[in-house]
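Rather than the whole complex, this shows some of its chains in their spots.
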Amino acid sequence: MIVLLQSTLAESEQRALAGRLEAWASDHGARLVGFGPGWGKCVEVDLAAGAEEEACASQVRQIDGIEAVLTASRPTHHVAGAGREPQRIEVGPARFGGGFASAIAGPCSVEEHDSLLALAWQLRRAGATALRGGAFKPRTSPYSFQGLGRPGLEILRSVSDQTGLPVVTEVLDPRAVELVAEFADVLQIGSRNMMNYALLSEAGGAGRPVLLKRGMSATLGEFLLAAEYLAHAGCSRILLCERGLRHFDPTVRNLLDLAAVPALKRVTHLPVVVDPSHGTGSAALVPAMLAAAAAAGADGFLVEVHPDPRHSVSDASQALSPEVFATALERASKVLEACDRRLARPAAETQPV
Amino acid sequence: MIVLLQSTLAESEQRALAGRLEAWASDHGARLVGFGPGWGKCVEVDLAAGAEEEACASQVRQIDGIEAVLTASRPTHHVAGAGREPQRIEVGPARFGGGFASAIAGPCSVEEHDSLLALAWQLRRAGATALRGGAFKPRTSPYSFQGLGRPGLEILRSVSDQTGLPVVTEVLDPRAVELVAEFADVLQIGSRNMMNYALLSEAGGAGRPVLLKRGMSATLGEFLLAAEYLAHAGCSRILLCERGLRHFDPTVRNLLDLAAVPALKRVTHLPVVVDPSHGTGSAALVPAMLAAAAAAGADGFLVEVHPDPRHSVSDASQALSPEVFATALERASKVLEACDRRLARPAAETQPV
């Protein structure tokens, strides 16, 4: 089992606490195997053969100065939901959780200011309460479009300021977290970086909510531990995002794991968002999966919308047109109501003429 | 490409037709590579290098006596949906497709008459329109309960006759198809047998509707070709059933592929049923996935319900109690209505007191 020490303890207090742990261990046939350099404020304890881990953990939790004790059946601390109310996270008009679901919509990558502004107003009218779009793009090939970078962030910020839709955008590099956090309302960590722990630690400390996408072959346990990295670095507003898994059928880009929504809600209080666009890779399947995500209990939706899907620079085949998005979101809204929840909607129209 | 000859042709007509195909082939640089023993009423044609398959297929379809021509992009004939209305299949009070969805519910295996009868009435009151239950069970171990066999079928028939709920039950062996068809209203082919072509051919010719479960790692293309085996043997009422895929996360028994529902509907006119019980393997996840399946467009639901889930002989952890099932089905019904469809319901109560 792993013992987390309170992070506020002075070094001398930590040493004293380690002494108390040593004493407990020697009384119980256990030993401290991890402690000191490389362990942060954690101590690993090897229990005596046959010892019952949960019972030992309960005892050790009583020791003064202990923040938490992690066991095989409870490997997380901050993101473990046991005994907590489901969390509601609000960002501008968007509300995730607590009976509300919100749509985050926008293009795969930011290409140009005026067209994005026009699209953002369309999205808002359709019921979206946040804007997505990539300024830094993770691309499988070094020769593919890598995003506009800082100019892309400036476009996003400007469009957000005019439309009132908060910005969700991806950060790829720990060295860019400060820059992205300056422009974005929510930092996105993509699937390929779910296990990029340097990035998680930096993004978790940026003072912004973080939308964390599940790795393309990550178990739910690994997903929650990645969220724990964010929380451990200080992040208190984490949105988990299911976005489809790698699998064997080449006719479908990803396999959307909607059962992850109720499964996650059993073990964490964090809101869960679903991305039916990457989750299927096919625009024709997105409306049905958006409705299904609403019925499965999702607290938010991340949907790729492009003003002219056939001419997008990237990921064209999965983007919806604004019109199809509006229709699909209406259906999802009705499904939410059938399930006693509601779509969070932006305030009444304020677009300047 | 594969050329299907009309099955009604006499042998001499077939020979004449083969001659016409030979003539076409020699005119077009193609050759007949498959023909005769082992090929049934099919001929495989190798096209000339660079020839456009769809164009060739269009020409050959004009030849008199040709039933169909299959190509890489259209590998099925009977189950291909192109240009067809979605099919509605009715079995007693159950209606699958055409704006209706129906619930098939019951225990994993048939254990005893009176308790099944009591359960069936509960299921009917909850809104189920068909009864499932296994008399022959496919079990990973030869030492696990293999089902009651014929006595189980007799119990199912008796309960069905009293409650008006048609029976859906699995058949495992081509030699048992006739027996099972005598007692069942719908034959079920399980996941492990999706590629058991001897069984498919026998079951397809039994004159009963067949519910075909997707193999645990079958692509949608393979799934449809398995359905084509049924159709080729004469079955005109096929229900496709998504039931979860094998995957890498040991905390979840199967990974339910709900996107298969809209994906199948784009390529076939057959109704699609979802099994959220095997599809998740966990009773706690079934209600959310039942609602999600309704939103995704499913035409039916296969749900495991047990009077006392903790004491089921098999698959206990995924069975719902009748009470939880009733609540979950009500939610699914509301979701269907939010999507402009309806749950087919049994006629008003007729249980003898």
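Read from first to last, the chains carry the letters A and B; within each, the first residue is number 1.
Just so we're on the same page, a residue touches a chain if its C-beta (ideal position, glycine included) is under 8 Å from a C-beta of that chain, and two chains touch if they have at least 3 such contacts.
Just so we're clear, the structure is a prediction, and the values are computed from it rather than from any experiment.
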{"item": "With 2 copies placed, total copies in this complex", "value": "4"}
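Following the convention adopted for this analysis, only the chains that are shown with their structure count from here on.
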{"item": "Between chain A and chain B, centroid-to-centroid distance (C-alpha), Å", "value": "37"}
{"item": "Chain A partner contacts - residues on chain B that touch it in the complex", "value": "217, 219-221, 245, 247-252, 255-259, 261-263, 266, 279-280, 282, 284-285, 288-289, 291-297, 331, 334-335, 337-339"}
